[in-house]
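Quick notes on the structure that follows.
Selected chains only, in their assembly positions.
Think of it as A, B and C in the order they're written, each chain with its own count starting at 1.
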Amino acid sequence: MSLTIYRKAHFNAAHRLYREEWSDDRNLEVFGKCSNPNFHGHNYELEVGLTGTIDPETGYLIDLKLLKDIIREEVEEPFDHKNLNVEVPEFANLNPTVENIAIVIYNKLRQRLDPGFKLTVKLYETPRNFVVYTGD
Amino acid sequence: MSLTIYRKAHFNAAHRLYREEWSDDRNLEVFGKCSNPNFHGHNYELEVGLTGTIDPETGYLIDLKLLKDIIREEVEEPFDHKNLNVEVPEFANLNPTVENIAIVIYNKLRQRLDPGFKLTVKLYETPRNFVVYTGD
Amino acid sequence: MSLTIYRKAHFNAAHRLYREEWSDDRNLEVFGKCSNPNFHGHNYELEVGLTGTIDPETGYLIDLKLLKDIIREEVEEPFDHKNLNVEVPEFANLNPTVENIAIVIYNKLRQRLDPGFKLTVKLYETPRNFVVYTGD
């Protein structure tokens, strides 16, 4: 029996969207007010889903406490109250769009989880804009 | 890398459910109070999802401003504060159930978007009733 | 010990904003697209609050089942899936703005409740626009 279990988490961070090799004008043209050199920020809301089979002994797909700890170590501690461009190494050369942040989170969680689980990352940048990434 | 990005929108509209060729009794039997000839209405909440690959240069799947403009032109402007049965041509001969409204929205957005994107339309008629249509 | 208890309810209805004695142009100028003669509609979400003292024997301010029944009889049954302008007598000569709907609901509930309770009516016309009326 295959099933997906989800756990929510959240972090608050500053970022800006830009490419270093582009002029300010070109960054503004492509990324609009998101390219503000002084940064802006968001409350990111995260839903992590794991698909797998249930352990018939416990009735658990995974102990959610374990998943919660992995999310805290891989996402909340390194990202929360940070400037993504300046302080998070994964974005040193990667534009921190909501798309790229979701992929970075996926890759960080993926290496900590049993390969038997399928992983889904849903990331809200605002209550109105969000992405889903499943590694496919 | 394939990913889905979502954008929310909303519109308020009046409608009634009925088939013109049926008697009032038969409409009432099938559609209940939703067949009220004087209309009732809803706040429709819409989530539009686009699945595709990320542009490695920008880190964007699509510029959400562009998607927002397409949703405004194809859905919000023609549907908001309208009577769907009376004023929206797509429902002149089509019962405006939440299922059919989602399909009409899908078809209108589909023709404005790059065929390379897979499109998902989620439409809430109330916070308790909603549909998802993916064109499959 | 004084405390306020709240109960939620909801109804879906069509309406239009206009004054019969005004020209169409003047109605459009004042009420914009809300004056559409073909009607539009909303999912109204209602929160009814009662302030009073707790019955020390039961620990209840009021039996919520009783409050739920009163809301159903006074608001949900007469308003749900109705055209407020056409079918609800209270709006025969009263513009069904969210302000006036809240006051009508307040007055209908007020006469069914013990005068010892203070009554609060919170009414959402959309998730973004709402009013609070307390009879003061």
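Criterion: contacts are C-beta pairs under 8 Å (C-beta built on N, C-alpha and C of every residue); 3 or more make two chains touch, one makes a residue touch a chain.
Quantities reported herein were computed from a predicted structural model and do not represent experimental measurements.
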Here 3 chains sit in place, yet the whole complex recorded in the file consists of a number of copies equal to 6
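Note that only the chains that are shown with their structure count from here on.
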Contact graph of the chains (line, ring, star, complete, other): line
Most remote chain w.r.t. Chain C, using mean C-alpha positions, is A
Dominant interface by pair count is B-C
The assertion on chain A/chain B checks that the Cα superposition rotation, as a multiple of 5 degrees, is 120
Chain A and chain C have mean C-alpha positions lying a whole-number Å distance apart equal to 42
Multi-partner residues in chain C (2 or more other chains touched) are none
In their shared complex, chain B is touched by residues of chain A numbered 17, 19, 30-32, 94-100, 102-103, 127-133, 136
Given the complex, residues on chain B that touch chain A span 1-8, 49, 54, 57-61, 63-65
Counting only contacts in the complex, chain C reaches chain B at residues 10, 12-15, 33-34, 36, 38-43, 45, 80-83, 86-87, 126-127
